[in-house]
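Before I ask anything, let me first share the structure, which is written out below as structure tokens.
Excluded from the complex is one protein chain; the other protein chains are retained at their positions.
Now for chain A:
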Amino acid sequence: MATSNGPVLLDFWVSPFGQRVRIAMAEKGIEYEYKEEDLFNKSELLLNSNPVHKKVPVLIHDGKTICESLIIMEYVDEVWSGKVKLLPSDSYQRAQARFWADFSSKVYECGTRVWKLKGEKQEAAKKEMIEMLKLFEAELGNKTYFGGDTFGFVDTALIPFTSWFYTYETFGNFSIKEVTPKIGAWAKRCMERESVAKALYEPNKVYEFVCFLKKYYGIE
């Protein structure tokens, strides 16, 4: 494999985990090469770079591979430690940020159950989703961002999932926006940032993708 001068990101266009990394890189002004992966036909490069999980995103930097979106975000924050910091400098606030960023990953897992399942299990997933997002709302409070005045680690970790809300609402036949308006307002603010606007896709496109997935996996 030819060595690259800069970092390379193996990713999949609609992956919210990949989007976390894209947003982080953009916020920190890091130049990198984006490589789109076909997750239905995984490349040698992907399989060699992430043999354990065979998933995106993967960051290739200085001949080394870093996997798992939140781990990549911490790596990027530490290596490119310039002006823009994703994590705060206070240890307790960092612990809080890590806690909430970790928790945000559960939104996707829960959301997947909402669009995949039916009946009682789907109802349970819907309830869980609302409960989780209400907790995030309480944590956000009246702040502009989860990071306070500055867009940070938790904002980066959570924002990609907001473009999946329309999909969850449609398949689950419930409203997320109405019951968690502060999250909606926060998401709008985040979308005004170039890093976020460039990384995320329109909710309709996400919905189309999930419709495709349902057909592909034979889910009613």
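Heads up, the rule we're going with is that contacts are C-beta pairs under 8 Å (C-beta built on N, C-alpha and C of every residue); 3 or more make two chains touch, one makes a residue touch a chain; residues count from 1.
As a convention for this text, contacts and distances are computed from a predicted model.
UniProt protein name for the omitted subunit, picking from "Palmitoyltransferase", "Protein ROH1", "glutathione transferase" or "OTU deubiquitinase with linear linkage specificity a"?
UniProt lists the chain left out of the view as "glutathione transferase".
Considering the complete complex, identify which of A:E37, A:E68 or A:D155 is in touch with the unshown chain.
The single option touching the absent chain is A:E68.
Touching the hidden chain in the complete assembly: which of A:K35, A:K54, A:K85 or A:R98 does that?
Selected residue, touching the omitted chain: A:R98.
Touching the missing chain, which residues of chain A?
Considering the whole complex, chain A reaches the absent chain at 52, 62, 64, 66-68, 71-72, 74-75, 78-79, 91-92, 94-95, 98-99, 102-103, 135.
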